[in-house]
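Shown here: the complex without one of its protein chains, the others still in place.
So that you can tell them apart, the chains are marked A, B and C in the order they are listed, and the count of residues begins at 1 in each.
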Amino acid sequence: MTDLLPELTPREIAPPKGKLGVLTPGLGAVSSTFIAGVLAARTLGEPPIGSISQMAHIRLGRREEDRNPLIREFVPLASLDDLVFGGWDPISPNALEAATTAGVLDNRDLGAISSELEGIVAMDAVFDQQWVSRLEGTRVKQLASKADQAAALIDDIERFRTENECDRLVMVWCGSTEAYQEPSAVHETVAAFEQGLIDNDDNISPSQIYAYASLMADVPFANGAPNLSVDLPCMLELAKVRNVPLAGKDFKTGQTLMKTLLAPGLKARMLGLEGWYSTNILGNRDGEVLDAPENFKTKESSKLGVLGTILQPEVYPELYGDIEHVVRINYYKPRGDNKEGWDAVDIFGWMGYQMQIKIDFLCRDSILAAPIVLDLALFMDLAARAGEHGVQEWLSFYFKAPQGAADSLDPEHDLFIQQTKLKNTLREWMGESPVTHSEAG
Amino acid sequence: MTDLLPELTPREIAPPKGKLGVLTPGLGAVSSTFIAGVLAARTLGEPPIGSISQMAHIRLGRREEDRNPLIREFVPLASLDDLVFGGWDPISPNALEAATTAGVLDNRDLGAISSELEGIVAMDAVFDQQWVSRLEGTRVKQLASKADQAAALIDDIERFRTENECDRLVMVWCGSTEAYQEPSAVHETVAAFEQGLIDNDDNISPSQIYAYASLMADVPFANGAPNLSVDLPCMLELAKVRNVPLAGKDFKTGQTLMKTLLAPGLKARMLGLEGWYSTNILGNRDGEVLDAPENFKTKESSKLGVLGTILQPEVYPELYGDIEHVVRINYYKPRGDNKEGWDAVDIFGWMGYQMQIKIDFLCRDSILAAPIVLDLALFMDLAARAGEHGVQEWLSFYFKAPQGAADSLDPEHDLFIQQTKLKNTLREWMGESPVTHSEAG
Amino acid sequence: MTDLLPELTPREIAPPKGKLGVLTPGLGAVSSTFIAGVLAARTLGEPPIGSISQMAHIRLGRREEDRNPLIREFVPLASLDDLVFGGWDPISPNALEAATTAGVLDNRDLGAISSELEGIVAMDAVFDQQWVSRLEGTRVKQLASKADQAAALIDDIERFRTENECDRLVMVWCGSTEAYQEPSAVHETVAAFEQGLIDNDDNISPSQIYAYASLMADVPFANGAPNLSVDLPCMLELAKVRNVPLAGKDFKTGQTLMKTLLAPGLKARMLGLEGWYSTNILGNRDGEVLDAPENFKTKESSKLGVLGTILQPEVYPELYGDIEHVVRINYYKPRGDNKEGWDAVDIFGWMGYQMQIKIDFLCRDSILAAPIVLDLALFMDLAARAGEHGVQEWLSFYFKAPQGAADSLDPEHDLFIQQTKLKNTLREWMGESPVTHSEAG
Partner (left out) sequence: MTDLLPELTPREIAPPKGKLGVLTPGLGAVSSTFIAGVLAARTLGEPPIGSISQMAHIRLGRREEDRNPLIREFVPLASLDDLVFGGWDPISPNALEAATTAGVLDNRDLGAISSELEGIVAMDAVFDQQWVSRLEGTRVKQLASKADQAAALIDDIERFRTENECDRLVMVWCGSTEAYQEPSAVHETVAAFEQGLIDNDDNISPSQIYAYASLMADVPFANGAPNLSVDLPCMLELAKVRNVPLAGKDFKTGQTLMKTLLAPGLKARMLGLEGWYSTNILGNRDGEVLDAPENFKTKESSKLGVLGTILQPEVYPELYGDIEHVVRINYYKPRGDNKEGWDAVDIFGWMGYQMQIKIDFLCRDSILAAPIVLDLALFMDLAARAGEHGVQEWLSFYFKAPQGAADSLDPEHDLFIQQTKLKNTLREWMGESPVTHSEAG
């Protein structure tokens, strides 16, 4: 059986020396919670719970070998001590005020790190209410043309890099969900997109301008919202030309996380699915934004995709050929950032008998999203140092609507396959054999 | 990368010719539902939903190869048409009356197959109320010594084999949960056990007599209850001596199924677990049996093990080092066989913030168990033909408390690793490469 | 203390001799279930569960007196044996086909009464898709003017009365929810309304034409939907002129029933309410109709009113001054007629500490509505024989949005006060003292 575990050659990966700047368009609930947690980890030694890069172990070799290091000791990641933070926001002046307004964290948890948070001042945002009708931006770049906005963002990035003496940068979108759109001609090529910036093309959204600026500045870009940003031909082209990694989209946090746990389980057991009704109630800024139908449509589209890909109705028409899948999001003020997701799942088994599963998830949006921001920042930086560019499909683990590496194959939604993919990718990069869980392996 | 997919030599597996007899100690709700569903599948063409052996596909090779056959077309399983059914029961006279009493299936679903069901007459059981205080057996072998009972069971088996012209047999325990016990001296060796049978040793339970008879008759044995039956040194010795496969224990149906979906998901995301409270209400014979504290203890012990093994508190003390895990089962008549499981799961994430998950599973015990009986019967028979003996760890997918292949390693509880193990084992037997889900594979 | 229980003079109430015709605009799920249940009660002796008029007892006098007759033995109600049924429907040809299509009742429960149900043939409906966009009517009166439609309905009523030799008739609206509207000038007076019928005024909906026809034919009218029908000045005027009772509106079945139980309880204990989020999923014709925003608005308006009236925010601003009340209804096919209502209730108590209540009600819409139809039919007939006319506020017990007797006072929503009002009204009519539950009474 030794032939199952062949000698593998590790990748050459540049070491993570110097500072890594983490830039977030959007300095609101998610990014301020992310920053606060990293500061608490490095100042107070609190464990960064929920972060795979920091807390998870990875098994190497056969079970009997008992090699099980922490991921951060296995692959050369940037240290938390080397992170510096920056961001843009149309509303929050700094990370402390963002955290206080969001109300995610108790004041007692902000105390020890409040001056550091206050020092992270938001840069003026590229923002357009046309894309987020429920928000009013006050700290917004007053520039007529989208080309000027892109140039201003690139300037911001370079200034940040210099002022903070960063060796490398990554950008993670933590802003709001934009109104729904389909790709159009302006998104076809880099040339068309750059002409569109000059022409102020209506089809170019702010998140696309950030993505463009990021790639132009050779900064890897991860998209935490369901916006159409880097899943566009022009951005794939640009990533290839400039040799920059990208990933997306839409952080997999509460209800969809649960869905990508349960659906693979139902399928593993060949239980049929008649319908899945999901409702979410939340009372934060995100909830307000998504109360607008055009923004909800973007989110809904991201959330609806998950079942079809996991369950393969084309392979299992008797089990999954006629699923009623409904997703609703309602703004409900009392919940604040503590999103509540309620799912009613209608399944059927042996001889067609019906069963029901109800799940009530009293979760916390930003608490679940923050460690994803950290992991994406560190893994995107790793990918860049490993010479990767384009879509990082191995990070689909973190996304509601993972962006596939190639057009011919559907991206994977099953959380457990995504996890295996992530870990086996790291194993391969480091010259370790993949784990197969067979009797032999 | 070709070296990742080396040429593999398939096993020699004897073809499944002739009839396969499926014997169930216990001819109650589970086994009558199992039999009814198989009859409905072969008579009426109804899909055997929930059966992996019948309905699941298996991917072979790389994703791009698009090879994805049904498992039953990939490995040489017995056909449903070749199954014949037999069983023992202390109460039910035949499978039709068992099904009617259980109330799992509607009368309209029994109609077309009722005479076939009625023809499956229960053999008198080896039964002792000392082990199941809440049941009163009336169809019980009146034999003074346990050695005589074992001999009578072996006679039953051989008579069944002859009368039904079976080429092969398998036995799947579908009876009640017995009172709690720890292994004792009588279970140490085959010799000690056989002496105990003669001496009517109090530590030998009915399920152990069935297991012994099964192995002595060279019939693979799978244990669907949490009883101490084949997870005993004497049985492992016997299985080795007689070259017979065995597997156990306790069908993974409702709440534990859910637990083995969710717990790996929480761990995949490095979310901490503070506590997990599970309550079950059910109103069937199983519920009555488990209302007795000594029988509940057996079940509880089977159910409690799952979290520790999946979550690895020794590796993740900050996340899983102090879990409050409570499991309760209550008899509640209105529920009948429609077991309802309610879970309250207390988790914590980034910066220690707490979240809650509540799951209400309105499931059906026998509907979930029946396809497991089918799969175990077919896969155990496959294993025997493939020359396997002893614990079939690759079938841990089906069990609440999987029996490990070797003492040195904990058995796997994570449903997704179990599934990978099952499929990769089949791939290996057939000379196909395991699937790794890495970028390359 | 005797002065607390003064001698009272009973009303003169005409005895319920002869047949009572029950006419339902809408012969769908609710009315066919209602009719089937009454037929089952009088043919098979099945108890009419959920019917206060048939099953409830009423206490008379002091507790010590132990007088506790059935309501139907206390007040002179029509007997179930004297009911005859008729209805209009734009889709169903007869009550049997309506019941079969609705799928509320199992076939085995329709068997014994199927020919009787089939004999109840629907009259062609007054229907206009403008008011119910999701339905397509095929059995519709083809009459150009609304005045002609009203005349045709009056003809239908009189023909039914004659052909079935009815002594008396009542009408209970069991049709769909119409699109939202506010009262307009045409609803101000009988004269304006009649002119509007001639002019085909767009503001006159089908349900108003039924209500008008009913009152003109001296038939009491109860409104089971949230439609604007008899809660209009013109209808109140007409009821007064013709001396006919009316009542409305919107049967109080699942979620609102629960709300009118819980909200009085929270208030009784002076617990504060921060928010109440209600979602409903259902997959019947009603669900389809309510998926249209303009029809949902009518229903939403009926459902939202309940909390304010019960909780009196003007009296208790600290507890109920700022309630977030959200109601959603979603069409979800797998549910069929088995409506599921999920409520998340956020309350606060001593020192402002927050608590949560979640209620999942797996109910059945028509099963809950059917006995209300029966009770309203019988009590409206009683009211008519007791010489009542106009709004019967004592029947507010049955309605989501009870129609108040007078403009100056809000109608009562608290289910327990409504119940007391209903029973004390009956007591007064029969010359019995009201019950006070004081130490003395």
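As a working rule, a residue touches a chain if its C-beta (ideal position, glycine included) is under 8 Å from a C-beta of that chain, and two chains touch if they have at least 3 such contacts.
Bear in mind the structure is a predicted one, so any value in this text is a computation, not a measurement.
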Residue, one of C:156, C:178, C:250 or C:393, that touches the chain absent here: C:393
Omitted-chain contact residue, chosen from C:82, C:109 or C:124: C:109
Which of B:121, B:192 or B:344 contacts the chain that the document leaves out: B:344
Of B:108, B:240 or B:328, the one touching the omitted chain in the full complex: B:328
Residues belonging to subunit C that touch the chain removed from view: 3-4, 6, 33, 36-37, 40, 46-52, 55-57, 63-64, 68, 104-105, 109, 257-258, 260-262, 264-265, 268-272, 315-316, 318-319, 348-353, 355-364, 366-368, 370-371, 393-394, 397, 405, 408-409, 412, 415-417, 419-421, 424-425, 427-428, 434-441
Hidden partner interface residues of subunit B, rising order: 274-275, 277, 279, 281, 324, 326, 328, 330, 332-335, 340, 342, 344, 346, 358, 360
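Just so it is clear, only the chains that are shown with their structure count from here on.
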Subunit A on subunit C, rotation in degrees - Cα superposition, rounded to nearest 5: 180
Rounded Å distance between subunit A and subunit B, as computed from the means of their C-alpha atoms: 40
Centroid distance [mean C-alpha coordinates] between subunit C and subunit B, Å: 53
Touching two or more other chains - residues of subunit A: 358, 360
